[in-house]
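Only one protein chain is missing; all other protein chains are in place.
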Amino acid sequence: MPDTQVRQTVEVGYGGNERLMMNMGPQHPSSHGVFRMILTLEGETVVGVDAVIGYLHRCHEKLGETLTYVQYPSIASKTDYVAAMTSELAYVSAVEKVAKIDVPRRAQYLRVVAAELQRIASHCLWLGTWCLDMGGALGGGATVFLYCIREREMVLDRLEELTGARLLYGFHQVGGTRYDIPAGWDVKVRETVDFIERRIDEYEAMLGDNAFFLARTQGVGVISRELAQAVGVSGPLIRGSGVNYDVRRAEPYSSYGDFDFVVPVETAGDCYARYRVRMVEFRQSIRIVRQALEGLPEGPISSRPGVKSVGQVRVPKGEGYARVEGARGEVGCYLVSDGGPKPYRMKWRGASFSNLAVLPHIVPGHKVADVVAIMGSVDPVFGEVDR
Amino acid sequence: MAITLRNLFRRPVTVRYPDVQRAYPDRFRGILALTYDPETGEENCIGCRLCEYICPPQVIKVEMLKAEKRNYAKTFTLELYSCEFCELCVQVCPTDAIIMLKSFDLATADRRDLLLDKDRLHALGLQFEPSWATGNRLRDMQAPPKPARAEAKVEAKGETKEPAE
Partner (left out) sequence: MTLPPVAQHALEAFVVLNAVILMVTYVTLLERKFAARMQSRIGPYYVGRPHGWLQPIADALKLMIKEDIVPAAADRGVYNLAPVVFLVPCMLIFATIPFAPALGVADLGIGVLFFLAVSSLEIVGLFMGGWGSNNKYALLSAMRAVNQIISYDLPFVFAALVPVVLAGSLQMSVIVAAQQGLWFAFYPVIGQLAFLAYLVATLAAENRVPFDILEAESELVAGFRVEYSGMKFALIQLGEYAHMLGTSFLGALLFLGGWLGPGPAWLGPLWFLGKALLVFLVVTWVRWSFVRIRVDQILAISWKLLLPATLVLLLATGLVVATRGAGGV
């Protein structure tokens, strides 16, 4: 994008030529977090977007330098707080890669179960909030939202039985996981995913044939294949635009190679295509959870002793990058170590940060109402964007 | 539309808190507390400060008091308003002194109520039901089995698994 377009003066007012500059400000019901968009409107059509981020910056990368490898995993969950398991997994995988620590197979399977359950929960939230944005807080959107939250609560209950926490788990540690499954948990998880599978059928029935829903999402926010690859989006955005790229297949981590699942790809590139991709991902996650629980090997859940002191994990000098397929795309962590108990430098690649970069390309030309539909289908979480 | 009609006749899933409480799972990470040894009645905390060092937001402050047989904690303050409830302090405690409880009912209008001192922490420990997790149990769960201790480990796991059922 040429510089002149990006460096606009941030003024709110009438821009002449009957153009209205409207601020969809940080406090907005459908900005999915704290995100400021300065829209230039001509009537109802958006002709320019100026995105302002940074409202949720909490210095994660600096915290990564001051906290040790033992302390940071529970903080890592706060980047993508909606899909916390995959965020922690990115950090812990990076440490294990640099220190060349093996993770026992049981821990790998447990990590997979946790990550896929988390993906189901995150997609429930995505669907609910997207329909809420499109349908109104008082209206059909709220209905879908409450159904999705009802299902998400069930998954969160399972994760609560596993770790004790509902949103920010602290489940991973360097070398494995912190918690093993309680008795009877796998039965409950199986019941939960069966139940959710039936409910997903209901959602698809409620939305898939709904003429209003289709009118709002088809043809809206089209990301072409070239644009997707040029900007560097990942996750459901790039799979909705025809590129078959999933980190779980491209670079299998945590024994994902053992599982049989389909990576959904749609070619249309509009909001509806991304919706279809995520709905298929729901079902595939359920499939993976079932396979993982069935094949859960016996063994230790960590290859290192339980945490007893704060400087317990020392990583030799080196650097490495580990990435995982988060619910929103590729989440990565680049770690530089100097041999001590803390990293020398840690950099997060947030999936939503790269995904948001596509907005100035696809929003102009649409109406104001489409902006919310597009934001919802891009599904950013600002913990990842601002870190 | 048929879906909403069908849901009209399903039971609502609301839990009428605070009239009705839901059942918390065994491992619930609630508010923190200090414990007494059930046999001798003494405080478990030896003031070793491991929890203070590991806490990511550094909310724990401990002063050690040396005595003949064992050490104690002279003061133990925990700033619950900044606590992340990550359970790392519970994990590292060598004497299972600090634990988490199955409750989070401590909402207050004054932040100073959440600056817990040692007496308050002990009182909380007696007031609410403790969670399953203690330092030794968590470390046993995580440690890879050494060949010599494999059997003892299985026993310990068997014991500690029962309360979770």
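Labels for the chains are A and B, by order of writing; each one numbers its residues from 1.
To be clear about the criterion, a residue touches a chain if its C-beta (ideal position, glycine included) is under 8 Å from a C-beta of that chain, and two chains touch if they have at least 3 such contacts.
What you are looking at is a predicted structure, and each value in this text was computed from that prediction instead of being measured.
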| item | value |
| --- | --- |
| Touching residue (missing chain; options A:L132, A:V189 or A:V313) | A:L132 |
| Touching residue (missing chain; options A:R150, A:R190 or A:R287) | A:R150 |
| Positions on subunit A contacted by the hidden chain, ascending | 20, 22, 28-30, 44, 131-144, 146-147, 150, 206, 210, 212-213, 215-216, 367-372 |
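We take it that only the chains that are shown with their structure count from here on.
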| item | value |
| --- | --- |
| Distance from subunit B to subunit A - Cα centre to Cα centre, in angstrom | 30 |
| Residue numbers on subunit B that touch subunit A, as the complex places them | 3-4, 7, 13, 25-29, 50, 53-56, 84-88, 91-92, 94, 100, 131, 133, 138-145, 161, 164-165 |
| Residues of subunit A touching subunit B in the complex | 67, 70-72, 74-75, 104, 143, 147, 150, 153, 157, 160-165, 168, 170, 173, 176-180, 182-184, 202, 205-206, 300-310 |
